[in-house]
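As structure tokens, the structure follows; a few thoughts come after it.
What follows is chain A.
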Amino acid sequence: MILNITAVFLCIAILVMAVIAVIHKKLVIAIIASGVVSLFASIIFLLLAAPDVAMTEAAIGSGLTTIIFFYVLNKIRKESNG
Partner candidate 1 sequence: MEYISLITGFIMLMIGLWGILSQKNIIKIIIGFTIFDTAINIIIISIGYISGRTAPILDKAVPVKDAVTKIVDPIPQALVLTSIVISLGVTALMLAYALKLHKYKNTLEINKFKDLKW
Partner candidate 2 sequence: MKIKNHIILFLVLLAVWLLLNSSFEIHILSVGVVVSLIITLVFCRNCNVFSEIKLTPKAFFYAIIYVFVFSGALIKSNFDVARRVVTPSLPINPGIVTVKTKLKSKIGRLMLANSITLTPGTLTIDIKDDIMYIHWIDVLSTNIDEDTHQIVSRFEKYLEVIYG
């Protein structure tokens, strides 16, 4: 029962973050929101009895993907300014 309530809150947070990631004008905030989506999704995976997938999602989905996005964004900004 408590798990179900937790899952409902997490799912609402995921949906709100997904909407922010899609519609927000600032790219930085959109990228961070998509990282947060991955982080919450890894908690959902843990609640669904899949610890392997949760570890992978936390390490790759919310860690490395965000870093790669920021490297590319940094590069694009430097190109447009200089």
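Throughout what follows, a residue touches a chain if its C-beta (ideal position, glycine included) is under 8 Å from a C-beta of that chain, and two chains touch if they have at least 3 such contacts; residues count from 1.
Regarding candidate selection, all candidates are chains of the complex that A comes from, given by their letters.
What you see is a predicted model, and the numbers here were worked out from it, not measured in a lab.
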item	value
Direct contact with chain A in this complex, candidates 1 or 2	1
Complex contact set, residues of chain A against candidate 1	3-4, 7-8, 11, 14-15, 18-19, 21-23, 27, 30-31, 34, 37-38, 41, 44-45, 47-53, 56-57, 60-61, 64-65, 68-69, 72-73, 75-76, 79-80
